[in-house]
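Here you go, one structure.
A single protein chain has been omitted; all remaining protein chains appear in their positions.
Moving on, here comes chain A:
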Amino acid sequence: MSSLSVPAHVPSVAEDCEQLHKAFTGWGTNEGLIISILGHRNAAQRKSIRQVYAETYGEDLLKALDKELTNDFERIVLLWTLEPSERDAYLANEATKRWTSSNQVLMEIACTRSPKELLLAREAYHARFKRSLEEDAAYHTHGDFRKLLVPLVSSYRYGGDDVNLTLAKSEAKLLHEKISKKAYNDDDLIRILATRSKAQINATLNQYKNEFGNDINKHLKADPKDEFLAILRGTIKCLVCPEKYFEKAIRLAINRQGTDEGALTRVVATQAEFNMKIIKDEYQKRNSVPLDRAIAKDTTGDYEKMLLALIGHGEA
């Protein structure tokens, strides 16, 4: 559920644009005003604002924001202002360009979005980058990572709840067989993760636990430094329990020396209007401290204020 809080009486789009324009003009920038408006508008409202702003002032709102803002605050405001599909396309492109074997962003986008959302992201990718997401993902990744990531970003999974339990049993067995042989890059293992519906994978993993006594991820920890195993575990988490994946991503981002703002920004900006409420609950459960307190402790200034606004801190 979304953590975004939109006021009961939203000003007109024209008013919002006027206020934003005011925030940019004159000496300095009124960041608080920007947060109070953009930080409390949903995707449809932000889209209207961008449209009307461009019509009224002859400039793309994103360009204006880019000119006026800097650093982490700028990044989160820019990412947030984009529509979800454009945002995903932007993040995916960034991930391909600076891809390393520890980068999990492509997998995260491919696996946590619904089949339809992933499709919209791929469409937005065409429009913005004049190439397909899969061609860039294939070009910039290699080896086993490419073998896993390209099918993941190309998938258009069946989205229904229909599950075949016999198949789940046999595929659970297959997974166990491959994992026991340490054949982590096996074609069938990847086939199952990359093509089966989320409901089917969930059923398969339940069967796995029933048959073999443990969560599959516990059997994928043979080598803590193995980045392919890490991305496999991430894939599985993203497919069946994304809120746990995001909780961990945020926890690691906050606990790292100096905070990994990139990850924190990405998770908050992409999840605020989707799963943030349940991610907050997971965070509290796992860390015994509410997310907003952890964020307030670890970040500062306008960046902190924007993060808190997006996770619904302090609103009625």
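The rule is short, and it goes like this: a residue touches a chain if its C-beta (ideal position, glycine included) is under 8 Å from a C-beta of that chain, and two chains touch if they have at least 3 such contacts; residues count from 1.
Convention: contacts and distances are computed from a predicted model.
Not every chain of the complex appears here, and the one that does not is recorded in UniProt as "Annexin D4", selected from "DNAI2 protein", "Sorting nexin-6", "Annexin D4" or "N-acetylglucosamine-6-phosphate deacetylase". Within the full complex, the residue among A:46, A:178 or A:196 touching the omitted chain is A:196.
From the set A:154, A:185, A:202 or A:217, the residue in touch with the chain omitted from the display is A:154, counting the whole complex. The residue from A:10, A:43, A:79 or A:138 that touches the chain not shown here is A:138. For the chain missing from the display, the contacting residue among A:122, A:178 or A:266 is A:122, taking the whole complex into account.
Taking the complete complex into account, residues 119, 122-123, 126, 130-135, 138-139, 146-147, 150-151, 154-160, 162, 187, 191, 194-197 of chain A touch the chain not shown.
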